[in-house]
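Excluded from the complex is one protein chain; the other protein chains are retained at their positions.
Chains here go by letter, A, B, C, D, E and F, matching the order in which they are written, and residues are numbered from 1 within each.
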Amino acid sequence: MNGQYASLLIALPLISAFFVPLIKGLGKKAVKYYLVAITALQTGIAAWVFQQVYTSGEPIIVMAGGWKPPVGINLYIGHFAALFVLIVAAVSFMMAVFSIRAVEVEPIDKYAMLFLLLMLGATGMIATGDLFNLFVFMEITSITAYALTAYNKTGEAAEASMKYIILGGIGSSFFLIGVALIYGATGTLNMAHLAQLAGAIDPTVAQVGLALIVFGLAVEAELFPLNAWAPDAYQAAPHPITAMFSAFVVKAGLYAMARLLYIMQAAESWSSVLKMLVIMATLTVFVAEFAALRQRNVKRMIAYSSIAQIGLIALAFALGTQAGVDAGVFHMVNHAIVKALLFLAIGHVAVTLGGTSLEHFEGLGKRMPLTAFAITVGAVAAVGIPLFNVFWSKLRILLATLGAGYTWAAALVLIASVVEAVYYFRLIHTMWFAGEGGRIGEGVAVSVILLVLVALVIVIGVYPDYAWSIAQKAGSDIFNVAQYVKNVPLMGVGA
Amino acid sequence: MINELLIILFAPLVAGVIAWALDIRGIREAIGIIGAAVPLAMLAKLYSQVLDGAINHSITISGFTLQFQLNSMSWYFAAVASLVGLAMAFGMAVTSRESYEWLFALMSFTGVLGVFLSQDFVGFFLFWELMTFASFMMVLKRNRHESLKYFVLSVIGAYAMLIAIGMLYAKTGALDFASIRQALYLDAAMGTITTRETAIIFALFLTAFGVKAGAFPLHVWAPGAYSETDQSYTAFFSGALSKAGAYGFLLLYVLMGYKLYAAFGTFHDHLVFAYIIAWIGALTVIIASFLAVLQEDIRKLFAYSSVGQVGYILLAFGLGTSLGFAGGLFHVLSHAVFKGLFWLVTAAIILQTGKTQFKDMGGLAEKMPFTFAMGLIAVLSLAGIPPMAGFASKWLIYEAAIQAHMPLVAGAIFLGSALAFAYVVRFLYAVWFGQRPSDLEDVKEAPLPLLIGMAILAIPNIVFGIAPGIVTDYLNKMLGGEVVGGDYYKLVTPTGTYNALLVTVVLVLGLAIAGLIYIYGARTRRIPVTNTYQSGNPVTEEFNLSIRRNFYRPLAEALGFWLRYSFDRFYERLAGIAEDFADSLRQAFYNGNVQSYSWYLAIVLLILALWGVL
Amino acid sequence: MIGINVYLALIAIATLLSMYRVFRGPTTVDRLVAVDIMTTITAGLMVLFALYYERMIFLDVALVYAMLAFGGVIAFARYMEGGL
Amino acid sequence: MISVYYFGAITLILIGLYAVLVKKNLLKILIGLSIMETGVNLLLVSVGYVAGKSAPILSEGIGPAQAVDPIPQALVLTAIVIGVATTAMALSVAIILHEKYGTLNVEEIRRLRG
Amino acid sequence: MEEASRASKFAYTFIVLFILWLVVTASLDSQELVAGAVISLIVAALTHDVFTKAGLANLHPKRIAYAIAYIPYFLWAMIMANLDVAYRVLHPARPIRPGIVKCRTVLTSDTGKLALANSITLTPGTITLDVDEEDYFIHWIWVQDDVLGAKDDSEHVEKASEAITRPFEKFLKVIFG
Amino acid sequence: MLKRALAIISLLIIGYWLAQGLAGVPFGEDKMLVGQYYLDHVKEQTGAVNAVTAIVVNYRGFDTLGEVTVLFIASTGVGALLWRKKRERTAKTEGSIVLTTGTRLLVPFVMLFGVYIFIHGHLTPGGGFPGGATIATAFLLLYMAFITYEIPHKAFEKTEGIVGMAYVLVGLIGLAIGGYFLYDWIWQDWKFGADNIGRLFSGGFIPIIYTIIGLKVGTELSGIIDNMLKEEVSE
């Protein structure tokens, strides 16, 4: 089949979102099942694309309108995008299933549309090969996220959304200034073309432009101190959406940052931007873990933990080494699984027991043993215990960090990890060894998904080779810019 | 094909997972014991092969090559751990009530074996973490606070190690022991790794291994963790896990010895870095022994005792001589068997009486004669009374200290032994002899599996006590020379000779005397315990100094000044400060005001601008 | 031929004066009136630009602008009048 | 030497940001954001301007050589719409906030913190 | 006035829109004409109900003739108005005597009232503040003496209407009814 | 006060920094690379004379699809957030006859002009968005003039959905016919309007897409207006 059919990854969520108004008359249930069906279909397409890319070893270049880059916008579905688009689709599918149980607030049809568009936005951000198109998809993602954050229509939800909008608005404005500068200096927006021209950019322009672009994306990627919106948004959003935020929305921003950083590798002052990022990323990990330490609201606690993990990935990307990028990608995958698991399980508890404060988790091991078990596995994995998936990527990141000479960063990260272990194990203790309660039905669908995620955590933990080899390929996709440029069929423009 | 090393490594874990998943009483115990027996059996089978040459196996996982090697040293440590592990499994068959414990106990078993068998830092760290995590989970169930204390310290240690590994990796580009060793050897001459960096790496490793070994001042987790778990498991926890720390110190010599020597030189003909290790060991011995003496709870007593005993091992290794190594290595074995035995005995006592305080016990020798016999063996061994294994090893260490011209260290050994004697005597009397509280009248002998577990550990105490040459012979092979001379029954060092057989003969007489003390002593001392030390003063709880209660209180008062300085409290304070800091940070930074948040963005922009403008 | 500068100068002055009223107020309706005047002037300016750049197509822009501005002013006026 | 358009664009951006940093009323902050967006859009089109050239509509005698860069204009069209969308979202959130908190003062809208 | 038939309204709307299309496109290109016809049809179909009540009756020749005649008349009035305004703005003493007066109109159709209101707004110192049925409330920058001196309400209305609405009504009555 | 001073100082520094960056992108100088390519080839490759439009709809079709999506999100999001069981207009004052009559007269014309704008997108500076916004202005006027007016919600929502799907379908038809998503087969394969570039019936699928966008934007903005103007009423 023609690789251009990968554009279905964009077309399907869009057309199905537009279709929702026509079926909303069928009722809430119908819309929810429709959502599940579409996300399943998207997962199928993503799996096909993944299989194509990984068997051929060649990226799929989708050229919209048939225009060759840099004249047209191209999607670049290389090893990274193929992998991550699959993750986006799969997590969306799981959360669509979870939504059946978890989302009751009206209007469900709008929820379904926004849900699909959130998936679309992240997919686009990951797939696009054009700087401005990235901005567009980023805005699709974030505006959907604003809407979904406030979806519950409580005061807190609106408050969180408001913070998200204001900070996101500042971020995207400055991102766009950066785009304007880079465009003004090169005359192109295509990433591969930019990579070719980056070396010739005036150093000041490159520095200001790159710094602004990174700044804008860092807001989306919730790096300290630009991440103040994140805990609130995570806490207030509907539970399935929180899982999506953590599993792929924020990561799409992070990926975009990494991609652009390496695209602009040839620009002067590149390494000082990296240094700045290392500092921010390390502080992100450090501050977020400490902020999680005494949280009484478990969802918020996990939110901080998620932020910290994102910081860790950012740190890996900011090292500027192949080892770092590979490790970062690996951690992205692992973290997506673990956080999807945790937020799903915690959302499940909230839906079943009516809240996410620590009291709701007392005796969970007796009341909802499977969910408690899932949370435990997620927590243990997040801490970085061997035989669980995160161990491998965390270890890789730390070795890469030390290998790049950032001993202080590694030390701070490790101190933060100690803190992380403390609050996660407190949670485990609360669930299993405090409180009592009778068993409560846990729901088949959610249980199955939880078990699948648990299995993934452990399988990758015990047999990480396959995941690691994929992560390595995806990592070189980002790191090896020369190959990227070669893969994009750039046509000659201008003199 | 499944490699033998992998079978050794993973048999316990697999058994643990199966036992946990099946969760059928009876079957799970059987599977657990089988799983725990497999390593020992395999090690026994491979014994001769190991002496001929190392057995290697490597697996590639996640892009790392994990190398395992069964050589004379790793075999030795693995065998010690497996012995204790098997005993633990028997003990747990009685004392543990949940499949949860089987999972984590056996997981930590695999972890320990992995640490000993790994020949590269990735595997080493992986199993180290696994071991830590599993043992932590064993404690978490009982006591969140103590478990977290243990875990935090362990993880700090593990992460310190990780940084050290990373630094070595950054400097040498290698993660496997052979290459690192080679690279550091070469670097000792070239000096590309500065003294400062070497010092940092050394300090980090010291922290890492020190925590696990329970070395002063990182020992504070041990009393709580050792006592707040199933005591059958503690046998393994204290008998085998702490050896991983000791093993780490050996590893330091193997990997970095030459570089450390080149970097720090010597002090009074003694390697500086070794000197540090020796003093850490000596301090640990003295402080832990003092604290052990002051405990009122059996578990706490043995916990401190364990810390102190591992201190001996470190002290021995710190001597930096072949004899020191031999002594330390021997003590690894002895401590494992006698302290493992102690814990199983404790497990039996707690299981049958439900008590842990000295004040609640007494006269149990009659009710639990076999357990008492086992306890007696442990006591003798620990107190360093011939012809137990404990004496042989301590003797070697002492000889080594003398030979190394470190009289102060030797003094520490001596003082430690005296204190050990003081606390085991108390254990002996307070628990087994004297008046039996009325609620202990129905106490019965411990169940058979537990007794088997004890026997498994008691036999080596005696065998290696009477024939220490078996061990030293092996150690000679391991250390590559005639470090300790003599034959099976006789140990000869440059400064002395110990004839175990001769001592055994003497002991037979001693045992007879002990028997007499037991038979008659127990009967004639039927007087109210509280009257014993009244000395004309009214008897209050506070000054009620019986053997069971506040027996060493005068000592505590004498040491009062020093006891005020508690590292435990210091760390707790530190943790409290960290939590308060976290709270303030959170409240101050995430203050809820979106305008502040906008300011954060502006400030970042400002920093970017300043950095660009300047 | 007086030249474009004179018109532009007049328009610039007019815009600045209106701007003053926008900032000065004192009532919201004052500001709105000033904005309304500014939009009218801007539409004229756009028409002038069309001539200056010799592009008839710019005239459409002026008309769209006038429409949108009208809608906006009406909306604000109605809001001031007593809520929407 | 920077052009008046750049200057104007930067000024708008800074005024907008100033409003965000200083004004307490949420609506004023949102207006600040809009002003900022306007500034950015102005900046973007200014970047594409070529002195002496006309709009990139190739009619009425304008050829490829007489037109300014069309890309920034295309981008700005998109950016404007995105700005409108963001503003619409923000306003509906503000409506909910006003409903639930009875105020639009951002210093009083801080139930979520810590 | 009678409400016209649907067809009449539609036809009238279509015609007006098509003419507007011609004006807006300012082109007689056949493609524009075709598109314009189609689009006008669609928009007319959607909006004719809103747009008109009288339908084709609006296209009576007399009305159109009066409408055409009204244009110069009104423009002249408007220019005069502006000169008056110029005088008041530029005069250093700022000669104003504002007030809100009430007029009464004879016009009955909505469109007529709109046209009158707009005409008033654009001419001498007057702005239509509100229209209530046949009453017009007008802000006047220089309330004339006779209006100010009126004895009672009806005289006020009479004088004010004389000064403000009458001049336009002559035309508007015919054009809009 | 201190805060204001700090803000001003910080902003001045940031502004100076931005200006420094911009100094490297001199105003008014030709920096075109891809842009010049578009200008050189737009007529022959897309059949449009408005290069901006050709870029927006054709060369950079993904952007525009995204842009349409963004507005759809806004409309959906506003609808979702302001959704209440029962909502009504709460305006207190009726529009005067001047406003209502003026609105009646203007609405058809404003709509017509909106359509004009998006139909001529490939020829003039217009396009789907200004056209749609103009159409929405017509509805805004209706809302302003008549306090009980409401758009036909169901029809609007369905239109929104259908035209949105139509846009994607146009893209998918391109994929089926030409092998590329959003491939302009009308121009590339049929060469429709090649002989009359600059007249209305040209520009490949640009007018079609702009019609779609115009309708979509018109309905969406109207929907947003509707949502914003209503408040919850208790039953």
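Just so we're on the same page, contacts are C-beta pairs under 8 Å (C-beta built on N, C-alpha and C of every residue); 3 or more make two chains touch, one makes a residue touch a chain.
Here, contacts and distances are computed from a predicted model.
Entry comment: the absent subunit's protein name, as recorded by UniProt, is "Monovalent cation/H+ antiporter subunit G", drawn from "Monovalent cation/H+ antiporter subunit G", "tRNA intron endonuclease catalytic domain-containing protein", "ATP-binding cassette domain-containing protein" or "Pyruvate synthase subunit PorA". Partners of the chain left out, restricted to shown chains and counted across the full complex, are C, E, F.
Set against the missing chain, the residues F:L11, F:I55, F:V70 or F:L99 yield one that touches it, F:L99.
Checked against the full complex, the one of E:A4, E:V43, E:V101 or E:L172 touching the unshown chain is E:V101.
What chain C contributes to its contact with the hidden chain is residues 1-2, 6-7, 10-11, 13-18, 20-21, 27-30, 32-34, 36-37, 40-41, 43-44, 47-48, 50-51, 54, 56, 59-60, 62-63, 66-67, 70, 73-74, 76-82. For chain E, the residues in touch with the chain missing from this view are 20, 23-24, 26-27, 78-79, 81-82, 85-86, 88-90, 94, 96-102, 114, 117-119, 121-123, 125-130, 132, 135, 137, 139, 141, 143, 147-148, 156. Contact residues of chain F toward the unshown chain are 93, 96, 98-99, 102, 105-106.
Methods note: only the chains that are shown with their structure count from here on.
Hopping across touching chains, the smallest step count from chain A to chain D is 1. Distance from chain E peaks, on a Cα-centroid basis, for B.
Across B-D and D-F, the chain pair carrying more C-beta contacts is D-F. Chain centres were defined as the mean of their Cα atoms; on that basis the chain farthest from chain D turns out to be B.
In this assembly, the C-alpha centroid of chain B lies 85 Å from the C-alpha centroid of chain C. Our note on geometry: chain A versus chain F, Cα centroid distance of 30 Å, whole angstroms. Centre-to-centre separation of chain A and chain C, using mean CA positions: 46 Å. The multi-chain contact residues of chain C, meaning those touching 2 or more other chains, are 56-58, 63.
Within chain F, the positions touching two or more other chains are listed as 7, 11, 14, 17-18, 20-23, 25, 31-32, 34-36, 38, 60, 63, 66-67, 70, 73-74, 77, 81, 113, 116, 123-125.
In the complex of the two chains, the chain A residues touching chain B come out as 162-163, 166-167, 170-171, 174, 204, 207-208, 211-212, 215, 219, 225-226, 228-229, 231, 272, 276, 287, 290-291, 293-294, 380, 384-387, 391-392, 395-396, 398-399, 401-405, 407, 410-411, 414-415, 417-419, 421-422, 425-426, 428-429, 432-433, 463-465, 467-469, 472.
Across the complex, chain B meets chain D through its residues 586-587, 590-595, 598-599, 602. If you check the complex, the residues on chain C that touch chain F are 57-58, 60-61, 63-64, 67-68, 70-71, 74-75, 78, 81-84.
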